[in-house]
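Working notes, beginning with the structure itself.
A single protein chain has been omitted; all remaining protein chains appear in their positions.
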Amino acid sequence: MNLNTHAGTRLFPQMTGLVIALVVLPVVMRPIIAADICVFAIAAMALNLIFGYTGMLSFGQATFFGVGAYVGGLLLIHVTQNLYLALLIGTCAGALTAAVVGYLCIQRVGIYFIMLTFAFNQLFYFIAFKWTTLTGGDDGLPGVPRPPVALASLEFTLDSSLKYYTFVAIAFFLLFYVMKRIVESPLGMICQSIRENPDRAAAVGYNVQLYRWVVFTIAGAFTGFAGVLYAMMYGIVPVEAIFWITSGDIVFMVLIGGIGNLYGPLVGAMVLRWLSETLSVMWNRWPLLSGLFFIIVVLFLRGGCVEILERLREAWGKLELRRKEASYGIAADREAD
Amino acid sequence: MERLTRRHVIHLGATAATAATVAMPAFLRAQSNPVVMLGVWPFTGGLADSGPHLDNGMKLAIEEWGGEVIGRPIKYITRDSETRAGAVTRRVEEAIDSEQVKFVIGPWSSGVALAVAEVARRRKVFHYFSGGTEDISGKRCHRYSFQWAASPYTAAHIVVDEYMKRHPEAKRWYLFVWDYAFGWSVEKYIKIAGKPHHIDFVGTDRMPVGTRESSGFLTKAAASQPDVLCLVTAVQDFIIQVREAHNFGLAPKTAIVQPWGLGVEELAHIDVQYRQNLWTGTNGYYANPNPIADTFTEAHQKKFGLPPGYAAVAAYGMTRLVLRAIERAKSAEPADVVRAFEGWETEDWPGKVRVNAETHQTERNYFFLRCKAKDEMQHPHDYSEVVALRSTPLMPAEFNECKGLGSF
Partner (left out) sequence: MFITLLAGALLNGIVTGMVYAMLGIGLSLILGLLNIPNFAQGVLYAIGGYFLFSIGQALFGFWVGVLIAPFGVAAVGGLIEYVGVRRLYGVHPDYILLLTFGLALVFTELMILIWGPVGITVFPPKLLTGGVNLGVTFYPKYRLAIMGLTIALVFGVWLFVEKTKYGAIIRAGIEDRDMVNALGINIHRVFTVTFAAGAGLAGLAGALIAPIQGLHPSMGIVILPFAFVVVVVGGLGSIPGAILGGLLVGVVQSVMTIIWTPGADIVVFAAMALVLLLRPQGLLGKR
């Protein structure tokens, strides 16, 4: 696992890399898919916080994603056209759910914790599935509008996929920055120490349970926010949004991207969605390939794509060095003296 | 500075490669100008059994038409709906973006249809659907979506009225209902149709699609001693429920009535002994006395060895009407085809057909069938006797929840 102990990682020294990626994304993929990537990247960032940095594997993030999506969706359909309000309340719903569920789940550790998150996920799923008058059940909740964004005295409509992507990308960028600050703050350091050795952290005087709970709740907030964005993206909240396989997908993205690395979630979301987009049109059974890729990552490349890129970079670097040595040869030696 | 350059190169190289892969198909496509029609069929998921039948039906319709309409080639593409709202929304949007789809036929599941209708409205593409939910021509109606199947109001009345005509003493009905849009609409109208007959609906159990474990429900049903077990379910679930009803001793003593089924596509999978006292309603049974239906039955039988069921017929019927409408409008622009549809009165697979201009509901015949005993069958696919075939009663205005189709 990559340890992100200093401000700024080795791979992307500046945020400019991120900005370039976000600008290029809708050119390389359909804008709606690019938006999908950013939305899930937010949820994956949240999981990365509790799994990559704090060592808690939650197999139930879809709970908060779904709660955010349903709450946001219902608000936009029945109550308000204020985008900010819907986002705020959806986020709070996610945070609140995570606070309650998290409080209960952190009472246990290890596999018990994982299974608790899983159990709660299923509980919420079946409630959403059966409460058809509220959520539409298996049919999903259709008709979620995309109200315009109000900024200062201006109003931006989000009617096209590209416009929606721009909005989502900006949201992602801002949230990324927030996550970066969290991770690089003392809170982030403490979380990593909890991941490494909870007993030692407790011995040093940190309230391990409190930190775990806070971090879980923060992750729930991020995930709830992502849920609201998801509801507006396709205008429908399908029940899969709260199903355990979606929790698995989010884990998938974090692993494939590179766990414990700030950029991992985005890379993971990109890779998974890109695979999905290009492969699904060619072969209906494409999840087989992404599943195999996931297994390979778990078995051999636990650092994910970030690790792959790092190794590529190292290899390139070695190549460069050898090239330099070859061409400058004696001069390099002389300089070293 | 060096590091930035190297990373940039990898980054840009990858970008260029992907951009090329994405752009290439668009370049190739620019050569012809086909009319692109999308069949959204379930190839995986709870209704996957029907996927291939739907695909076949639409293919046959296009073949029959010579693969061309208003002088342009027809391009038929499919996308797997997976019977999941999230997946289908993504797939249909993608197809519209990358293939310039203008006509969407399907999906098969009523629940998923609501999602597709949303996309159709947003992206302004023509959408034709056949299913049991009244919402497409009701609550969620809009200018671009049309419903090919008979209204569940009509279907329910035909089924209940015809059954009660023959069994006026069968007052106790127990319902199994698929717990989503399709089931809700059909259940609602069965109960409304049952009122004048003083039917006592002794129990209603809702269950999700894919309920293979129906023992609990059957036990409950048996305990209520119904005269009729009314299964508002279909495909695999229905097949298993019929079989288990026999195993649990409920049938054939208790009649099984399926108000909205697939006909051949289900009956072919139910052993003849389990088809005793089985009554089904459907939008598409092949024993349909009109030349268009006969031609299709022949073609389907020849190609697939089996007469068509509701799924194949629906895909065929919808595609035919769309192609005919395109010819009528002399245009393949969705808005023009919509106008050609509204108020159209014609003859097609179902017989006489009228497209209601206010709701986009098709007014057409519905079948009520009685399964034949072994010694009544004149050939291996002679599953049922057509007990009733008509298009009335039409849904009265007070049930209509379509508040206006809106503009283009």
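In this document, chain identifiers A and B correspond to the written order of the chains, with residue numbering beginning at 1 in each.
The rule is short, and it goes like this: a residue touches a chain if its C-beta (ideal position, glycine included) is under 8 Å from a C-beta of that chain, and two chains touch if they have at least 3 such contacts.
No experiment lies behind these values; they were computed from the predicted model shown.
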Residue of A:Ile111, A:Ala152 or A:Ala326 in touch with the missing chain, whole complex considered: A:Ile111
Contact partner of the left-out chain, one of A:Ile20, A:Ala119 or A:Val149: A:Ala119
Full-complex contact with the absent chain, from B:Ile77, B:Ala222 or B:Ala335: B:Ala222
Sites on subunit B contacted by the missing partner chain, in the whole complex: 43-45, 48-49, 51, 205-207, 210, 212-213, 215-217, 219-220, 222-225, 235-236, 239-240, 244, 246-249, 269
Absent-chain interface as seen on subunit A, which is shown: 51, 57, 59, 104, 107-108, 110-112, 114-116, 118-120, 122-123, 126-127, 129-130, 244-245, 248, 251, 255, 285, 287-288, 290-292, 294-295, 298-299, 302
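Keep in mind that, in the parts below, only the chains that are shown with their structure count from here on.
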Rounded Å distance between subunit A and subunit B, as computed from the means of their C-alpha atoms: 38
List of subunit B residues in touch with subunit A within their complex: 3, 6-7, 10-11, 15, 18-19, 21-22, 43-44, 80, 84-87, 89-91, 93-94, 97-98, 110-112, 114-115, 117-119, 122, 140, 179-181, 208-209
Footprint of subunit B on subunit A - complex, ascending: 13, 17, 20-21, 24, 27-30, 32-33, 36, 129-130, 132, 136-140, 142-143, 234-236, 238-241, 274, 277-278, 280-281, 284, 312-313, 316, 320
